[in-house]
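Written below as structure tokens is the structure these notes are about.
Missing here is one protein chain; the remaining ones are kept as they sit in the complex.
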Amino acid sequence: MINKIVDTMSEAVAGLHDGASIMISGFGDAGAPAELIEAVIAHGATDLTIISNNAGSGETGIAALIKANRVRKVICSFPRQAASHHFDTRYRAGEIELELVPQGNLAARIEAAGAGLGAIFTPTGYGTLLAEGKETREIDGRNYVLEYPIHADFALVKARAADRWGNLVYRKVARNFGPIMAMAARTTIVQVAEVVDLGALDPEVIVTPGIFVNRVVRTSAAANA
Amino acid sequence: MINKIVDTMSEAVAGLHDGASIMISGFGDAGAPAELIEAVIAHGATDLTIISNNAGSGETGIAALIKANRVRKVICSFPRQAASHHFDTRYRAGEIELELVPQGNLAARIEAAGAGLGAIFTPTGYGTLLAEGKETREIDGRNYVLEYPIHADFALVKARAADRWGNLVYRKVARNFGPIMAMAARTTIVQVAEVVDLGALDPEVIVTPGIFVNRVVRTSAAANA
Amino acid sequence: MQRMDRTALAARVARDIPEGAYVNLGIGAPTMVANFLPRDKDVFLQSENGLLGMGPAPAEADIDWELINAGKQPVTILAGGAYFHHGDSFAMMRGGHIDICVLGAFQVSVHGDLANWHTGAPDAIPAVGGAMDLAIGARQVFVMMDLLTKTGDSKLVNRCTYPLTGLACVSRVYTDVGVFSVGPEGARVIEMVDGLTLDELRKMTGVELEMA
Partner (left out) sequence: MQRMDRTALAARVARDIPEGAYVNLGIGAPTMVANFLPRDKDVFLQSENGLLGMGPAPAEADIDWELINAGKQPVTILAGGAYFHHGDSFAMMRGGHIDICVLGAFQVSVHGDLANWHTGAPDAIPAVGGAMDLAIGARQVFVMMDLLTKTGDSKLVNRCTYPLTGLACVSRVYTDVGVFSVGPEGARVIEMVDGLTLDELRKMTGVELEMA
């Protein structure tokens, strides 16, 4: 019997290694796997590359990971936020590398990794600073930039509910990057508010089939209030 | 008030023109929009390019369109079937053009069109007859073929239910090419078994948001038994 | 002359959005356009963080931090709305399925180039978000901005000096003193506020202008 549900946060993040690349779902706080990020901090892995839409704000989540000095590089679309001071400080000090990617290219490159494509020609960013030095091509009268897939060793994803095969459903706009990151990482780790019986999720409404999920951990009820 | 529901099959296919490219959902009979194809035959448009997984079998659907001599070209992955005699005959007579595309490349090229990508490097088909003459590239030690998006003037799609904004849900494996074709065509026309009130479809389970749908027509109950 | 304030400008932009349009409203002032869309007509608002059929802000008691817009403000979803992931959301954008996108800008060129993501200041922490995708994805990009900077420089320019967001992507520019079309033919004045002349507008902007 295959059961992807693990009991503890530390089991969930077992095997994380120094230098790992980690995708982290979320747009702002919606869909951010706060408890899993806490577990990564507790685990101790360092020299991480974080792939996420933002670079953290306030004192929790990715900001806490940066504050704890575990992050070597961030690949994201929007690091600057009202309270992104931990990122800002380290970035200005030259202690953290930034690869800035337009949000849609970030999504498309993550999708390309999940789908096994070698590269994609995307129109976004053509003629801008963010395409400097990149291969371009005119196709059918429109200009495109060649962008490569973004793979990761791990994805940390927040979903609403899962079963023991790892099938996932999400909640509202907390869905955001979860489904595509789950497809692009070698090991996908998911925190959910609820674990349901196999068969309880209608096969018509499963957003992420279990094939893309390796481990699931339930957060405490309080953490999902 | 926007209402994409039309009353008749002939309204549904209005504006079809000679020489149009038409995507048709379905894998075998599952998801094939039989009534819409009948309406295309009744409409009379000819010189059509059909993009679909198969090239029809028996005497109905795409086979009937080919029998009626309306099809100039087929882009598909698997034309040969037990009862694909209408395609077979015209193909052998040189009266119909065939572009054979591996099924996953067909899907990926349709997706690329819907997503506005200029081209994609896909590993499928590398080193085979179906990649002859195509640009190839080695990326990170793996070989890829450059494939271009497949757009269409129209998509004919079968779904289970829709609301007046064109939001769609499907049924079982009849989903197949419907969602990606709806995204890739300039005008997407959908036949459904059921029209529901706005708000009746849970926003979490809508598979195709109405933005990808132009017209919806309900088939008679008998046709969906 | 009677300059339009942001509210009046938002109302003006809203007038050019037809029923049935799929629309993305950028962060900041463009968000206000939603307040002036006619309630009895269906206009479909997309938020690129995964929501189509976005409704107005919720009552305080109904705030749900998993139902926010791209500006991370709480919103609601209308009956008929749908959620989707970021891949599909930006496919919607990049694939040309959004009819109109309304954006703010630092500069717009007469040919429709847009600069709205980076001031070019060397010490600025760059952040682009969805700006570049919105700029090149929507069928029409409307820019909403004051015509002049606080120091009196025109933001409608012959050539952008700030880093570009997208090339030749803007079709209309709505400003506090007038509405312009921009594109391959250069800039044209669609309307001006009362008390302003074409010559004054030419002087304010320093670009070639004709009435549309």
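As written, the chains take the letters A, B and C, and residue 1 is the first residue of each chain.
Everything that follows uses one rule, which is that contacts are C-beta pairs under 8 Å (C-beta built on N, C-alpha and C of every residue); 3 or more make two chains touch, one makes a residue touch a chain.
None of the values given here were measured: they were computed from a predicted structure.
Interchain touches from the omitted chain, evaluated on the whole complex, reach A, B.
Remark: the omitted chain is touched by one listed residue; of B:108, B:152, B:192 or B:206 this is B:108. Here one chain is not drawn; of B:30, B:68, B:139 or B:196, the residue touching it is B:30.
In the full complex, chain A contacts the hidden chain through residues 1-2, 111, 113-117, 163-165, 167, 183, 198-199, 201, 203-204, 206, 209-212.
What chain B contributes to its contact with the hidden chain is residues 27-31, 53, 77-80, 84, 87-88, 91-92, 98, 100-105, 107-108, 110-111, 122-130, 143, 170-180, 207.
Here is the rule we use: only the chains that are shown with their structure count from here on.
Distance between chain A and chain B, defined via averaged C-alpha coordinates, is recorded as 33 Å. Averaged Cα coordinates give chain A a centre that lies 29 Å from the centre of chain C. Touching of two or more other chains is recorded for residues 108, 122-123, 170-172 of chain A. Touching two or more other chains at once are residues 77, 83-84, 87, 90, 93-94, 137 of chain C.
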